[in-house]
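One structure below.
Left out: one protein chain. Kept in place: all the others.
Labels A and B are assigned to the chains in the order they are written; within every chain, residues are numbered from 1.
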């Protein structure tokens, strides 16, 4: 198994087959990167390699992973505890890629954590996983026990002198826990309120100590980058993308699911070829390409490669890479109202515009959907998209909520007007 | 500082800022109007409300700019900003609109209408139109006790309440619940708020969620109340307050900003205790009592004449009071003569006060203000818990202990105002707070170390610390000396014992000698303890001795309940030998009840008066209540009686200033009181007006009897004017903190330097203070040594009479180490009779596992009870329920 895989993240995940235990994982060349690296490679060299690979965060933000790690002061500069935290709080509506990785190949993530924590000189790692992911929690806990028994975790790992413990922390449910600083507050046993940045977690993270927070999928890439090199990783992408990505699609397509594809695969390609196209009798009207916090792409713009740059050029974001399809049997106003209901309810309540603005947006949309909207509401909504936008609110939750609203008002303006003028929803 | 300041361009106007400020602070300091909710000058910035948005331009070529929150943006040299930028202004308007979606718009029936920060900010952003047409979220309110009424529907979610109550004041029974727009600020279960700083929620809340409950029962609009600067009479910190009245009736107390003392906050004893002046126990009329105990009411002329009678003899002694003003005490002393004037305090208190004077005046040990304490980089508390004796000092000490060290902030590059981040940094590296007291304190939760030595061991500890400072090789088992040595501005707090005070002063002196700018804070029992001490009069026991050796003197007692100062036996024994007892007081006490002549006098709010706090800071308060039949101040009645008795010339002390001059001539220590607000005594038409400029109903108030414009009240001794006319000063003498558009207490920010520090009678000196000799160690007390416990609510005589405060008074306790209790077969809650000397009081047992063995704490100051002579040897006997102790 020394040939580099072209679908590294899911190479051990086979539909219908049991997930790999540590023996199977090691037979499949697993933990090779850990054995080759710990105590043999300088942590800074791994940071350099990850930087060179062009890996970006897969949780929705898309921040370059190597750069994030570089902003962590070295252990020599900042003695004391340092933490590596895994963000497994997958709760973005329409997103189900991390579950696949967590349940499908837990050891891959453990290996990624060992290498990442080693790179940033952290000796403690917490996996913050949403409490609803019962199966994943169970499999991770078993995998950690197996890895510990095999000497891959704990004191003096493989005689390298490096120590690492991993603890699984199951959350109690709040979308905002996926925001990395809110996650840290939650992990400390506080309300999951985001923190002001600066200071960034690298400088003042968990309990005020230097901390890195990375998404599951991001971390799962690390063993492969370390094993096969940055150049190999970069070569996996197409259309200007780097590496592979777990894309996904849900809604009324024939085969909703998650697919590991070269980064840069087009949305059209994914929906038509991997998800089997639309179900019979349904037309695709638009897509939220990367979860609930991304802007609509109308159906005639699907030939766009799913990279951060290409998506930005089309006025939306790659987000989590898991697309939600709006079909012609679904009311766009109701669709957006559902999204806003989610964001209003999941607002943490800390900053005023998000806490009090989103419920207002939700109520206006529900009112329009129910046929009691007023024409001025459209101006109010349009204005909200600015005043709940980036930089206005404390964190990115409300700006994420506004992405679908702002683009929806543009692409579905006729539907909005029709609801208000006919005082009814044509889809009910 | 000026060399370091930097310039910001705000809408093409250059303003000056201090490095380390945030943009909001800089703009407000420059008197620019920028709305905000979650920021508070004492609480720092958290960026939650998004109200202080400004446009920040990145260099001269940037014409687009970025909206940033001023409170979370550090000032940088040459930074270019806009407040007036239309998009930013629209955003600020919309933020108000967002928070108002759930606000009930009940301003006409809301207690803070007219002084509401939310109203001010709404007007400031010119928000007028309501577009939200859906239902509001509603909440149930909680019963939060006698001080605070809860109106959660008014909440705009700024989080200031929880940040003050929990993060700043250390309260643990208040929090934020729920999420999204369904957030709730209150207690886990409805009940009285525990914290003695809860009353500050009234001023911290930007709108009307937390309402001053006693005030609500006699509510008037802020603009309809006369406001007068005053000094809190309820402890020796001397917090600055504003007393508000209308129609001759006291309405409420609000904070008066003083940077050195109370800053933006008061304790609840201060805020709600002043209600004693309306209590049923207030003495309103004078009376003569005959041998049978029958009272005959007297008008003030008759009362004055009756008081002149003993003064006509050559056999009169006067007993002063630590709760009466310098003026009242001085008048009595001048009338009866220094040889016949006694201090009216217990021997123990007299010893403490005299020692404080030695330390402050003679040794010139530098004294820490509460503000110094908040900034201290190490604190050592010796002997007593400041939480109950000097609450605002304790609040300041808590700020020191909860603050991250400058190193912890520096390595994370966190500005001090970034509140959440700074608090997180404090968790790993707290500022040292070492508490060495015989009993647990209410600062233990934020202390880095707590030691519980018995009083004798405490003296040894203090001596050891000093020895270690002098000889760093000496043993330092507690490492306290090492911690103090590492600090640059440590503060030592001491109280309760004169030898310990001397030892603490010597620690400060030693630290000063090795170049560390240490300061001392001395806890004193009452508002004017130090002022009374400066008269140098002997204690009450000396008066009682003089009575017994003399020939049946006439006794004049000034504003003092002697039963709180002496054991009953000696007091009654001595008083059985006197010719007559005349008592001047504003309240009914056991002492007035036995007086032959009881004269009703004005309270601190009815008269101008000066008191000296525990730092030696003389501060003046002014007549604040203007009713139809105001009792005259004690000194004025004494003066008139003195004239009638021929002891004074008819022209003596025609005004307040003359009395101050007479006092200063006799007592050089008090001479500095002459300069307190001297320039405004001249009857100047431009005196600061005590009535707000929107004061309404001047004729309507009395329309039932007449419709004339009432004659302004004369108050010639005050620098303050009685009407709406005058010039508002920019000092702490400001009766109303108001600025155009800023009607709430937040208007304080428009006057960042507005503080009237009073006058320090013993100014700081740069020389190394003198070292004080220590007395011989006391001989050990047989059995259990009882020490006094003073409580915020229940131990101070005047505030006990305020109904709301009285309802917060817990049952008095005897606090014991569990082992000491067990050997006596006592458990928590057992009622016991405690005998000290000849006094027996009944107490309920409370256990304190941290307490030194062989020591007990006994609640003192209990209403209607003679104070036992503490500290003293304690005998505990089982009490029998139902039987009076």
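To be clear about the criterion, a residue touches a chain if its C-beta (ideal position, glycine included) is under 8 Å from a C-beta of that chain, and two chains touch if they have at least 3 such contacts.
Here is the rule we go by: contacts and distances are computed from a predicted model.
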| item | value |
| --- | --- |
| Chain not present in the shown complex, as UniProt names it (candidates "40-residue YVTN family beta-propeller repeat protein", "NADH dehydrogenase subunit E", "ABC transporter permease" or "Aldehyde oxidase") | "NADH dehydrogenase subunit E" |
| Residue touching the undisplayed chain, where the options are B:55, B:139 or B:187 | B:187 |
| Options A:45, A:67 or A:134, residue touching the unrepresented chain | A:134 |
| Sole residue of A:98, A:111, A:362 or A:415 that reaches the chain not shown, by the stated touch rule | A:98 |
| Candidate in contact with the missing chain, chosen from A:85, A:192 or A:333 | A:192 |
| Footprint left on chain B by the chain that the document does not show | 140, 166, 172-179, 184, 187-190 |
| Hidden partner interface residues of chain A, rising order | 81, 90-96, 98-99, 130-135, 167, 169-175, 186-192, 207, 248, 250-252, 256-258, 288, 292, 322, 324, 326-327, 330, 334-335, 338-339, 341-342, 345-346, 348 |
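The rule we apply is simple: only the chains that are shown with their structure count from here on.
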| item | value |
| --- | --- |
| Residue ranges of chain A in contact with chain B within the complex | 78, 80, 174, 191, 195-196, 198-199, 203-204, 207-209, 344-353, 355-357, 359-360, 363, 367, 376, 380, 383, 386-387, 391-394 |
| Complex interface listing, chain B residues touching chain A | 37, 46-51, 53, 66-68, 72, 87, 90-91, 94-95, 98-99, 101-102, 131-132, 134, 156-159, 176, 178-183, 408, 411-414, 418, 420-421, 424-425, 427-428 |
